[in-house]
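Quick one: the structure is below, questions incoming.
Shown here: the complex without one of its protein chains, the others still in place.
Labels for the chains are A, B, C and D, by order of writing; each one numbers its residues from 1.
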Amino acid sequence: MSTAAIATHSGIEGRSPTQMAWQRLKKDRSAKISGSVIAFFLLLAITAPVFTWIMHTTPDEFHPETLDPEFATNPLGKFGGISGTHWFGVEPRTGRDVFLRFVYGARTSLTIALAATLVATVIGIVIGLISGFFGGKTDLALSRTMEITLAFPSILFALAITPVLENVFEGWGLPPGNGTRIPVMIFVLAMFGWPYIARIVRGQVISLREREFVEAARALGASKFHLVFNQILPNLWAPILVTVALNIPTMITAEAALTFLGAGVIDPTSDWGAMLLASVPFYSINPTYTFIPGFALFLLVLSFSLLGDSIRDALDPRSSR
Amino acid sequence: MLKYILKRTFIGVFVLAIVSAVVFGIFYILPADPARLACGKACTPELMDRIRHTLELDQPLSVQYGRFVKGIFAGRTYLAGTEAELNCDAPCLGYSYQNDLPVTSLLMDRLPATLSIAFGASILWLLVGLSSGIVSALRRGTMLDKFSQGIALGAASLQIYFVGLILQFIFVDKLAILPIPGYTSPFDSVSDWAKQMALAWFTLAFLLSAIYSRLTRAGMIEVMSEDYVRTARAKGLSGRKINSRHVLRGAITPIVTVFGLDLGALLGGAVITEYVFNIPGLGKLSTDAVANLDIPVVTGTVLFSAFFVVTANIVVDLIYSALDPKVRLT
Amino acid sequence: MSAILKVTGLTKHFSGSKHGFFGNADLIQAVDGLNFEITAGEALGLVGESGCGKSTTGKLITRLLEPSRGTIEYEGQDITHLTSKELKPIRRQLQMIFQDPYSSLNPRHTVGTIIATPFKISGITPEGGVKKRVQELLEIVGLNPEHYNRYPHEFSGGQRQRIGIARALALRPKVIVADEPVSALDVSIQAQVINLMKDLQKDFGLTFIFIAHDLAVVRHFAQRVAVMYLGKIVEIADRDTLYSNPKHPYTKALLSAVPEVDPDAVGARQRITLTGDVPNPINPPSGCRFRTRCWKAQEVCADKAPELLQVGRSTVACHFPE
Amino acid sequence: ATPASWVGPVPAKTGATKGGTVTVITQADFEHLDPARNYVGGTLDFYRLFIRTLTQYRTVNGKTELVPDLAADLGTTNDGGLSWTFKLRPNLKYEDGSKITCEDLKYGTMRSYNDDILDGGTTYAKDFIDNPTNYKGPYTDPNGDLYGVQCSAKGDEITYVLTQPIPYFPYVTTFGSFTAIPKAKDTKQNYDNRPFSSGPYKIESYDRGKQLTLVRNSYWDTKTDPIRWNYPDKFVVKMGADQNVIEQSLISDSGEAKTSVSTDTNIVTNLSKVLGKPAYKNRLFSFLSPYNRYYAINVDTVKDVNVRKAIQCAFDFKTVLAAAGGTNSGQYANSTIPPSIKTGYRNFTVCERDVIKNPEAQIAKAKAYLAKASDKKTTLRLAYRDKGVEPLRAAAVEQALKAAGFTVIMDKYPGSGYYSTVSKRGGDKEPDIVQTSWAFDWSAASGIVYALFDARTMTSTDAKSNYSRGNFADLQKLFAQADQSAPAAQEKILGDIEQKLIQDKAAHISIYFERSHMMSGSKLGGVQIDNGWGDLSVIGAYVKK
Partner (left out) sequence: MSNFLEVKNLCINFPTDDGLVKAVDNLSFSVEKGKTLGLVGESGSGKSVTSLAILGLHKGSRAQVSGQIFVGGVEINAGSESDIRKLRGKQMAMIFQDSLTALNPFYTIGDQIIEAYQVHNNVSKAEAKKHAIDMLDRVGIAEPQKRADDYPHQFSGGMRQRAMIAMALSCDPSLLIADEPTTALDVTVQAQILELLRQLQKDFGTAIILITHDLGVVAETTDDVLLMYAGKAVEYGSVRDVLAKPQHPYGWGLLTSIPRLTGDPDKRLAAISGMPPSMISVPSGCAFHPRCSYQSTVGPACLASVPQLLPVSEGDHHLVRCHLDVKTRVDIFNNQVAPKL
C-alpha cells in the first residue's frame, strides 16, 4: 500500500478514483490505439455528408453506368469497380458508391448500437437499483423478469417481433420505413440487453448496500433517495462504465446480425450488416465488397473490446488480466 | 436434491409458460393476417373464413392458448369432428399450414442438423479453447501466450457471417477441398456429413474457442493467485499436480457454466451459422418461418429454443452444485 | 443520575436461508432479550466472541435494525418503533462509529463531503458554514484540516478511523455506539484512536457504547462492562468488579484466555481452556446457552435459562455464579 | 383425321437411353402435389410425370402445342361455346393397374369444389362450370352431384356445361382440377403427400421439404400418351437448397450435380461466368420466361390520371433492370402480353416513347404531368416483397420517383403472403404502387388480361390480381364484348384493353420480361424448354451414358 506515502504528499487537492483511473487509461497504449480507431470511425460517421459533397454523389444514388449493362451484377473495372471516383468500388446491380455506403453505414450501425446501449443501460440501472436496493418481493419479481427475458432465444425472437413492433410503433405515429424500423431495432436490442446490466448493477447494489458507509448514512437518518443516489450510485459508475464499454461491441454485433438476418434497416439506408448481407451472393465474384464492411465491423468491435478491457483495468487495477 | 430439481423444473415450466404466452400474445397484434397467408392466390372471403376457423383464429386468444398448452401435454386435434380433422400428437407445438405438418415433426426433422452443428463445434472449441487457454496461462507472458491471446482477442471480435463467407471463399471456391456446406445424415454417409458440416464447425469453433481460451486463461491465472494454490505448493506437490488438481479444478467451474449455457443456446438453433451455411437446422427453420410468417412454426421454435435455454440453466445449476461444494441446493 | 438509554427485553431474530420451496426459514436468534441501561456520560463496554450479537445490539440501539421485540428508551422516550421522520431529531444524538475503516467511508466522496453528509442529511447549517465546521472537526480528530478535498484511499487505517469519528461527532451527538472501532487497526495505531476517543468523551461529555472483543481494550475505555454470549448478556458489572472478580464462568474463561504480555507473569495466572466453538445461534442450546462449554454445568442448566440477577456488585445470569 | 401429335408414343429423343437417376434440385418444396391445389408453374410442369389431365401441352423439337391427354380430342362445342364435350382415350390405367374412368375424371373436378380443405389451386372449374345446385364438394356434400360435368352412358365422353362461353376452355382443362382421381383413393388433404399416379412415374417416397422420389409406373402405356417420355428409372427431387448453392453446384458440375437440374433456379449472380461461354453452352438454357415484372398503380388511391402518367414517366426502366441483373436477365417490355402472343400483343408507347429503345426516365415530362394534375398526390406508398432482388428494384423505383418530385414510403412486406396483403382494398396502408409480376396461365391474352384488369374479379375488399384496382366503364364494356367473341377476336379486344389501360389510363407499368437462365448437369440430356407455362421441363430428361 502506498496510501501512507500519498497522504504525506503536500498539496491539498486529492485525486479522486476517477481521476486516477483516467490517468492510468491515458498511459495505456492499447487504449490509445483502440480509442483512436473508434474516434476515427465516429468522425467518419459524423462527417459523412462531407464525403457526399466531395464525391458528388449520395450513398443512395444509382449509377447504372458503372455496371456492365448486360451483367449488372458486375461492376466495370477491377476489384468491384474501385476507381478515383469510387474509392471502394460500386455496389453490384445498382452502382451505388460503396465508400459512401460504408461511411453512412457507420452512421446507422453506430447510432443504433449506441442508442440501444444507452437505453439498455438506463433500464438496466433503474431495474438493477430497484431490485438490489429494495430486495424482497420486488427483487424476486424483477429477477424472475430478467431470467425470463434471458430465456428467450434472443435473435430469433427479435426477428419475429420486429414486424409486430413496427406495426405498434407506426400506430404511435412514427413515420413508416426506417423512421419506425430504427426505433424498433433500438428497442429490440435494448430489450435483450438490459438484463445483463441490471444483473451487474443489482449485484453491486446488494454488496454496496451492506457496506458500512451506507449504514453510516442510514444512521444519520438519510432518506432512501439519498442512499441510492448519493451513496450507492457514485460507486456504481465504475462497474457500469465497464459493463457498458464491454456491451457496446456486443450491441454492434447484434445490430449487424439482426440486419444480416433481414430484420434491420431498410434499403436504401445503408448499414454494415445490410452491406454484408447484400454482398453474400457476390462473395466469390467480388470479395472486396464483402471484405470492406466485414473488416470494418471486425475492427470496430475489436477496438471497443480493447477499450472496454482497458477501462476495466484502469478502474480496477487489481483485476487486470 | 430431488426436491431442488423438482423446484427448478417447476420454475422452468413457469418460465416457459410465460415465454409461450408472450410469443402467443405478440402474434395477436401481428400486422399480416395469418389466415390471409394460408389462403393463397385464389382466395375467396368464404375460404378465408374457413381457414380462419381451421387456424382457430376466430377463437379468443385465451382459448387458442389453452388448446395450445393442452396440445403440448396431451396432444390435440385441429378441426375436431369435421371432415378435415387433423391429429397432432403430444407434444404438439402447433400445426404448420404452410408445410402441412405438425410443428413437432418439423422440429424433429431439423433437430439432427442442429445437433450435429452443436456437438461437432462444441467438441472442437472446447478442445482448442481449453488447451490454448491452459497453455497460455501456464506460459504467461511468453511469446506463445501473447500470440495465442492476440489471435483469441481478434477472433472474438469477428462475426460468424463474415468468417463463414471468407472460409467458404477459401475452402470451397478457391481450394475446392470442401463441398458446399449442407446437411447429410451421418447415417447415410459419415464422411459427407463431416465434410459438409466442417465449415460450420470450424467457423463456430474458431470464434468460440477464442472466448473459451480467454476465459480459461483468465480463470487459471486468477486461481493461481489464490491462497490455496500456495498451500498446495507448501505441501510439496509437483507443478503438474498443482496445475491439474488445484488450478484447473478451481478454474473449471465458470467454464462449465458458460459452456452449458452456450450449448443450450446453440441447441435451440445456431441461427446465424445455419443461415450462412444454409444448413437445414432449427435456426434455419425458424428464420424461414419468421420470413414467411409461419406463426405456428415461429411459436414452436421460440418455445423449443427457450426449452433448451431453460433446461441448460437447470443442468448448469446442477453441475455447478456438483462442482462447487459450497453451493447447497435447496 | 438517570439513564440516558434504557433497553428492555431487546430481541432480534433474523430469518436465514430457506429450506426448500415451501419450507420454513431458519430463525437466527442473534440477540435475545437484552436488558441494560446507560447513564449519561458513561462508557459501557460490550464484549463477547464473534457472532454473539454485539453488532446487532449496536445497530438495534441506533435503529439501523428493527427490533423483533423489546423496547429502547432514549431520554425517557420510547424510540423502538418511531418512523424515520420521527426518528430524525433523535438520530442526530445517537451516532455510530464502525469497525472497518475501509468500508465505512464512501470511496467516491472526499473527506469534506463525508464529514459534511450529516449536515446535508439533517438539513442543518452550522455556524460559520459547513466547510468551516468540517475543518474544525478534522482538527478535533487530529487530522490536517487542509485534507478536506482528499479521498479516503489516500489515508491510512488509523486516519480513516479518525474521519469516521469526525463524522459521528459532526452533529454533536450525546450517545455514540462504537462497533469495534480499533479491531482492524495495528497495535501501534490502536492506542492513538483509543486515546482520541477517550479525550472526546471527556471533552464533550459523550455517552459511549463501546463494542469490542478484546477485554484489555475494553478495560481501558469503559467504566462498565457487559459480557455477551450467544445473544444474551451473561454478566454486567462495573469495570473493576468484573475484571477482578468475574462471577460468570464464561467471563472467567474469557479473562483467563487473554495472553499475558509480561513474560514474568506468564504461567502465574490459572488458565481455563474452553473446548469447542461458540454454538450456532440458529439452534442455541436449551436452558443456559453456555452450558455446552461450561465445566460447572449441571442438569438444571439444560432445563432452565438463568435470569440476570444481582450477585454482589455484579449482575449475572448463571445458576452457579462464583 | 386425328393429328399425329395427338397419338402416343411421343417421338424418341436422339441419343437418349433408358436408366439412371435424374436429380432435380429445388430451392423450395412444391407447394402442393395434390393437382386440385396446385397453381405454381414449376410444379404444373413437373407433376405431369405422374398426373395426367384432360388436355396438356406437348413440346417436341422445341415446338409447344396443346394436345389431348386423358382426352382423345381437344373437345367440341356446339351450343355457342356453352358446353364442351371431350372424347376420352380408352385403356388408360392407374398405377395399380385399375382403369381410369370418366367418373374418376368427374370426381377429380368435384373434389376441387371442397376448396375449404383443398385450398390453393385454380378456381377455373368453380368459376366456369354450371352448378345450379350449389354443390360444395364431396366432403361437405357426400350425396350431392355436380351438374355441370356429365359422363356419357358408355363412359367414353365427358361433357362440361359452362355458365358462359369460354373459347379458351381446352386450355383451362390443362389444370389439375381436370385430372382423374378414383374416389376410393381420395385421402382428402393427405392426397397432397401421395397423389395416385396416372403417368409414367409414381411416388415412391415423399419427405416434405426434403426429398421426393419417383419410380416407374409399370401400368403406364407409352402408346396412350403423346406427351411423356420415360427414360430414367428414377427422379429424385432434392429440396430446400439455397439459390447460391444451386448456382454454384451446377456450375461446378461435380458428383451428383452432373445428373442434376434445377427448374426453379434462375442463374443470376454467376451469370457472367457461364453465359456465352462455350463450356456451358449445352447445359445452359436461356429463354424468355412468361414472367413479366410490372408495377400496378392503384387507381383507387392515385385518382388523377396525370399523376399516374407522371409516375409512368418517372420510371427508369434501366436502373430497375440493372437491379434485376442487367439486360441478360430481362427484356424491356411495354406490356404484360409478351410479343410472342401475336394476336394480343400491341406495340405502343409509354410516356410517349418506345420504352424498349429508350428506357431512361423522362423526368421533365413527369414533372410536366405532375404540374398538370389537379389532385396532386405526391406522397406514394410503394409496396414490395422482401425477396431476392425485389428490394433493390424497389429502391431503383424510389430513386426515380424522388427525382420527379415524389415522396416515397417504402413498404416492405415479408416474402410469403405478400400478394394477398397488397390486394386488400381500403385500409390505411393500401399501397399506391404495387411491385409485382405475372405469368400467363396459358399462352394467350386471355390468360393475362382477364386476371389482371377485369374489374369483375374484384370484391369491395379484395382486388384479387387486379392490383391496380382498375374499374373503367369503357374497358369493362370491352370485356363484355370480349366474352362473347371467338378466340381470335377476343384476343384482339383484350390487347386493346391492355393498351388503353397502360397508355391512356396509366394504371400499369410493365418493365421487363424475365430472361431465364437455367442449368443442368453435363450428363443430363433431354432437358427442354416448355412453352406451355414457360418452364424448363424434365419430362424428357435422360442420363447420358
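Note that in this section contacts are C-beta pairs under 8 Å (C-beta built on N, C-alpha and C of every residue); 3 or more make two chains touch, one makes a residue touch a chain.
From a predicted model like this one, the values you see are computed outputs, not experimental measurements.
The chain not shown here is touched by just one of C:G70, C:G158 or C:P321, and that residue is C:G158. From the options C:T8, C:T71, C:S122 or C:Q192, the residue with contact to the chain not on display is C:Q192.
The chain not shown here is touched by just one of B:G94, B:G250 or B:G283, and that residue is B:G250. Of the listed residues C:S2, C:T83 or C:T275, the one in contact with the hidden chain in the full complex is C:T275. Residue-level contact of chain B with the missing chain is found at 226-228, 230-239, 245-246, 249-250, 323-326. If you put the missing chain back, the residues of chain C touching it would be 49-50, 156, 158-159, 186-192, 194-195, 198, 213-217, 219-220, 239, 243, 253-266, 271, 273-278.
In this text, only the chains that are shown with their structure count from here on.
For the pair chain B and chain D, the distance between C-alpha centroids works out to 40 Å. Shared contact sites, meaning residues of chain D that touch two or more other chains, fall at 244, 248, 386, 414. Multi-chain contact residues of chain B (touching two or more other chains): 32, 173, 291, 293. For chain C in complex with chain A, the residues that touch the partner chain are 59, 62, 64, 84, 87-88, 91-92, 94-96, 98-100, 103-111, 114, 117-118, 121-122, 146-151, 153-156, 159, 164, 167, 171.
Residues 243-244, 248, 268-273, 275, 316, 318-319, 321-329, 381, 386, 389, 391-392, 394-396, 398-399, 409-412, 414, 429 of chain D are the ones that touch chain A when the two sit in their complex. Interface of chain B with chain A (complex): residues 15-16, 18-19, 22-23, 26-27, 29-32, 153-154, 156-159, 161-162, 165-166, 168-169, 173, 218, 221, 265, 268-269, 271-272, 275, 283, 286-287, 290-291, 293, 298, 301-302, 305-306, 309-310, 313.
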